[in-house]
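Yeah, one chain of the complex is gone here, protein chain that is, but the others are all in their spots.
When the chains are written out, they are named A, B and C in that same order, and each has its own residue count from 1.
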Amino acid sequence: MEAAIVFYGLSFFMTVLSLGVLFNPNPIMSALYLVLTMIGVSLVFFMLDAGFLAGVQLIVYAGAVLVLFVMVIMLFDLKREVYTFSRGFFTRLLKVFTGVVFLIILVKSFFLVPETKELLNSSTQMTTKNLAGLLFTEYIFVFELLGLLLLAVAIGAVALSRIKGGTHAE
Amino acid sequence: MNDSFLFAVLLLAPIFGFLFNGLRFKNKNYKLAGAVASVAIGVSFICSVVLVIKLVAMPEASRAIHVHFYNWIEVAGFNANAAFVVDQISAIMILVITGVGLLIHIFSIGYMSHDDRPSKYFAYLNLFIFNMLLLVLGDNLLIMFVGWEGVGLCSYLLIGFWFTDQEKAAAGMKAFIVNRIGDAGFLLGIFFLYVQFSTIEFSSLNTLATDLAASGPLGWSHPLVLACICLFVGACGKSAQIPLYVWLPDAMAGPTPVSALIHAATMVTAGVYMIVRLSFVYMAAPQVMTIIAVVGGLTAFFAATIGMTQWDIKKILAYSTVSQLGYMFLGVGVGAFMPAMFHLMTHAFFKALMFLGSGSVIHAMGEEQDIRKMGALKKAMPITSATFTLGWLAIIGVPGFSGFFSKDEILWFTYASTQGSKWLWVVGVLGAGMTAFYMTRLMCLVFWGKSRVPEGTHPHESPASMTFPLIVLGVLSVVGGWIGIPHVISAILPGHPPNILGHWLEPALATANLITTSAVVEWSLMGISVSVVAISGYFAYTAYIVKTDIPEKCVKAFPRLHGLVLNKYLIDELYFGRIINPLIDISKGLWVYVDVNFVDKLTYIASDFVKSIGRLFGSLQNGNLQQYAMYIAIGVVVMLSFILMG
Amino acid sequence: MLSSELLHIGLNHYLGLSAVIFVIGMLTVLLRRNLIVMLMGVELMLNAVNITFVAFSSFNQNMNGQVMVFFVMAIAAAEAAVGLALAVTIFKHYKEIDISAFEQLKS
Partner (left out) sequence: MGSDIVEISINAAKALAIFLMMVQIVPMLVWVERRGSAFIQNRFGPNRIGPLGLMQLIADAVKFLFKEEFLPDKKRRLLFLAAPIIALIPGAVAFGAIPLSVPIHVEIFEFLGQSWGPYRFAFQSVELGIGIVFVLGISSLAAYSILLAGWSSSNKYSLFGALRASAQMISYELALGLSLVGILLIYNSFDFAEIIAQQQGSLAFQFLGKDIVWSFLPNWGIFYQPLGFVLFFVAVFAEANRLPFDLPEAESELVAGYHTEYGGFKMNMFYIGEYGHMLVSSALLVTFYFGGYNIPFVTPDQVLAGVESFLGLSSTGSSVATAFLLHGVFLVKVLIFLWVFIWVRWTLPRFRYDQLMDLGWKTMLPWALANTILTAIIVFIFRTQWV
């Protein structure tokens, strides 16, 4: 009962907040709605007994990635947008229609998933230790690859943002 | 040592040399380049020797080392392996290729010392050795074909090595194009053989062909006969037989060691080797063998006549090579496979020796090739002169020298084989006489008589790296013949030395039936040919040393005949006038009238159609990222709904 | 009718939530003109997928799903870094952050 109330409340807020991301014409407000959505996702992880991921979600998304977003938006000093959405009435309609159909299909397909078991609260398998174990044994290659990717991205981002142009043109 | 390891080293050592020199082709250090290349070939030579020793140790009936590296092509029943074999035939070939090749590499170090691209030269040379080894070691026709094409390529590259000279570049192209005709024949031959036997491996081909021949004579349209003809066309191209011999004299544009290695000792004998390899197949098609014999005999004769009139030292040797190759084909044509191989080997020794000798002379004369401007070089170049003399004695067939044994064996088979004829023997003997004439003429004009060397040129003896190969080849030219002594001669020699080569090759080759004759006939035939040689040699000596006005008188007596022969029977002009130019005209006509007006228009219609469709769909690709994303989303939706509905 | 089906929170509830968020993220990418907000839409989509991963992982008692979430997070961070760097570059050049600026890049 409590779990249902918490879940439905959280779902409602997350839906509203992500709709805020979609509809708010002010990019900064969009970003802040997104921050709140991320915190909601973190809570969902918490409810799903994935505490470590919840914390990492907070640190990585809310604490780092979205700070960057907000920072960039503030740096550009973007005003409220006159044209929030893309052009073309028909295209817009088609896009929304696609989205709705997609949602219907997704929800329909979820009922193909076989009947699920109870969420066991204190499972011995689902510990952070096991996560780390998997990460450093079975997925070690992917893990190292990700390290390389992040290095490449760091270099690429620095190189990209050092391109001279616009206000920095000589 | 492991067989496959030996094979790998044998094949890869030249490739290593090629890569080493090829990757630093701008380097001008000729000593390093030559040393690396020579060492690479030396390693191959050692491997060859080891392999042959292993082969000798094996029982006579099954002397063959097969090595299978991997499955090269496997398509729907067709199977070609990267497999190699050393048996009695290829053993001789690899010894000749790596041995003579090694000597020529060493010679080249001295010869190319003034060139500015020695690394490139040695890289090509090593690549050639590799391809030649592929050709002779291949266990099936396809590997042989790869080597066949590879040596063609190297030949082209080396003939046109000094490509800044228009004529030399053209000579390279001529060689390549003429060889293409032959190669097309070769490929068709492989196809025919595959159609007939469903295999391209030599051993199974030979067995199957023997079985087929046992069932009775084959008609002209039988695939095997067609295959033999086509393969012979290939051999004609590679081994410079009538009518495809025209490229070989022009090929003398390349560096002289190249002429010695490729256009005298090894590559041009590939055709002979191929036919010997497929001896059982050819024995199943006697009518083709007759063609081969006739073509070989005619080539031997006509090339010799042209050789008598030439003034360029290398051209004379080139025609001599064509003529000698003609003898080999005459040999294989009458079923004298063993003597053909024998002549191939001795020819490799003495012709390589003579080419290298001529190279030494040309080097000494400062790139002068006209024998009218030489003479009396004996004093200036004693070693070259002495070794050249040995080669001369060998090629004209003086008894005791290598050429005598091999050529005489071929002539004897021509006379005595059931597939030979007396007329072919006559042609052969006449050719031998002419050979004696033009070689003696060459000796007289270059080394003996009075010096006609122009002022300012000071001929000198070549360095040791050039004379050493000459000496080794000189020795081989003398003693090389003694491993294949005919039994009539061996009968009168003390100790009755056996015919080592014949004995060695016997299990691997088909043999022709000989008419039983007495030893007297054989002795008398030998006597006739030796005396013909002696007479014509003496005549040449008289004409060019004693009474030097005889040649001019002869020319005046038959001016038209001499002109015709001097211009090589106008064969090149004939080809240009009757074949090449009409082809060019037809092509031009097709281009101007058919291609532009018809084919191009058709393709324009097609391309315009594609273009308009592209424009239509291009409007979808308008650069709007969100529309692209929408396409993706719609695609996902469609796919998911298909999955869910289905 | 408040059936026990609705009150008993199971796997399908979480999947439904993630589907809703995913579609909203997708529409953000499709509809918004601001490049940075589009990137936010991408982040929304990634997080929706993460929710499904964790939900399956928890309900099937299988840790592999959580490992995947870990990787998705790392890649999302990388994607955001590059995306923002691109946005900065675009902004420097065109003085605006509209996605239609990219249309001018075509030849």
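Just so we're on the same page, a contact is a pair of C-beta atoms (placed from the backbone, for glycine too) under 8 Å apart; a residue touches a chain by one contact, two chains touch by 3 or more.
Keep in mind that what you see is a predicted model, and the values were worked out from it rather than measured.
> Can you pull out the displayed chains that the omitted chain is in contact with?
A
> Consider the whole complex, including the chain that is not shown, and state which of A:Leu48, A:Ala62, A:Ile105 or A:Ala157 touches that chain.
Residue touching the chain left out of view: A:Ala62.
> Which of these, A:Thr15, A:Ser109 or A:Thr128, touches the one chain of the complex that we don't see?
Answer from the full complex: A:Thr128 touches the omitted chain.
> Among A:Ala3, A:Val16, A:Met71 or A:Ala152, choose the residue that contacts the chain missing from this document, as touch is defined above.
A:Met71
> In terms of residues, what is the contact footprint of the unshown chain on chain A?
Missing-chain contacts on chain A: residues 28, 32, 35, 39, 42, 51-52, 54-59, 62-64, 67-68, 70-71, 74-75, 80, 128.
Everything that follows uses one rule, which is that only the chains that are shown with their structure count from here on.
> Weigh A-C against B-C on C-beta contact pairs and write down the one with more.
Of the two interfaces, A-C and B-C, more C-beta pairs touch across A-C.
> Measuring centre to centre with CA averages, how many angstrom lie between chain B and chain C?
So the centre of chain B lies 71 Å away from the centre of chain C.
> Which whole number of Å gives the spacing of the CA centres of chain A and chain C?
Spacing between the chain centres: roughly 5 Å.
> Using the touch rule from the top of the page, what residues of chain A touch 2 or more other chains?
In chain A, residues 86, 95, 98-99, 102, 106 touch at least two other chains, as defined above.
> For chain B, which residues are shared contacts with two or more other chains?
624, 626, 630, 633
> For chain C, which residues count as touching chain A in their complex?
Answer in residue numbers: 6-17, 19-28, 30-34, 36-37, 39-41, 43-44, 47, 50-51, 54-55, 57-61, 63-64, 66-67, 69-71, 73-78, 80-82, 84-89, 91-95, 97-99.
> List the residues on chain C that touch chain B in their complex, please.
26, 29-31, 38, 99-100, 102-103, 105-106
> Chain C touches which residues of chain A in the complex?
1, 3-4, 7, 11, 14-15, 18-19, 21-22, 27, 30-31, 34, 37-38, 41, 44-45, 48-50, 53, 56-57, 60-61, 64-66, 68-69, 72-73, 75-76, 78, 81, 83-86, 92, 95-96, 98-100, 102-103, 106-107, 110-111, 113, 116-117, 119-120, 123, 125-126, 130-131, 134-135, 138-139, 142, 146, 149-150, 153-154, 156-158, 160-161, 163, 165-168
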